[in-house]
Each structure stands twice: as C-alpha cells, then as structure tokens.
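A single protein chain has been removed from this complex, and every other one stays in its place.
Here is chain A:
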Amino acid sequence: MDKDSQDVHQELAKLKAKIQEAREQISNMPGIESSPAEQQQQLATLREQVRTKNQLLQKYKSLCMFDVPKAS
C-alpha cells in the first residue's frame, strides 16, 4: 500500500512536470495570442496595408514626371 501510494505520488509528480512542460511549450507557441477569427482579421488588415502602400508607391512611380538627379 505504501509502495503503491509512493508510486502514485511519483506518477502524479511526473504528470505534473509533464503538464508544466506542456504549459511552457504552449506559452512559447507563436501566433496563438489571439483567436483564429481575430488573427484572420489582423492578417486581412496587414494584406490590405501592403496592398494600399504598394498602390500608393506605384501611383507615385507612374506620376514621376522628372528625373531625380542621382546624388553623386
């Protein structure tokens, strides 16, 4: 009985350690700070930002009416 209970305690400690390890791993996992829906929203925002900024740059590129003298 004593031996059993010791074994049980040991197993429980092991389990606790494992769970703790899992917790740490989860804490270190990237990109799970938000829910999938929120993340998708953020992703969409970022894509939109890149698209807008690309458009803006493209617009100014095509607008360029004079050559900028290269600094020598």
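What to note about this one:
One rule holds in what follows: a residue touches a chain if its C-beta (ideal position, glycine included) is under 8 Å from a C-beta of that chain, and two chains touch if they have at least 3 such contacts; residues count from 1.
The criterion applied here is as follows: contacts and distances are computed from a predicted model.
Candidate names were "Mediator of RNA polymerase II transcription subunit 4", "RNA-splicing ligase RtcB homolog", "glutaminase" or "RNA-binding S4 domain-containing protein", and the UniProt protein name of the unshown chain is "Mediator of RNA polymerase II transcription subunit 4".
Within the complete assembly, residues 1, 4-5, 8, 11-12, 15-16, 19, 22-23, 26-27, 29-40, 42-43, 46-47, 49-50, 53-54, 56-57, 60, 68 of chain A touch the chain that is not shown.
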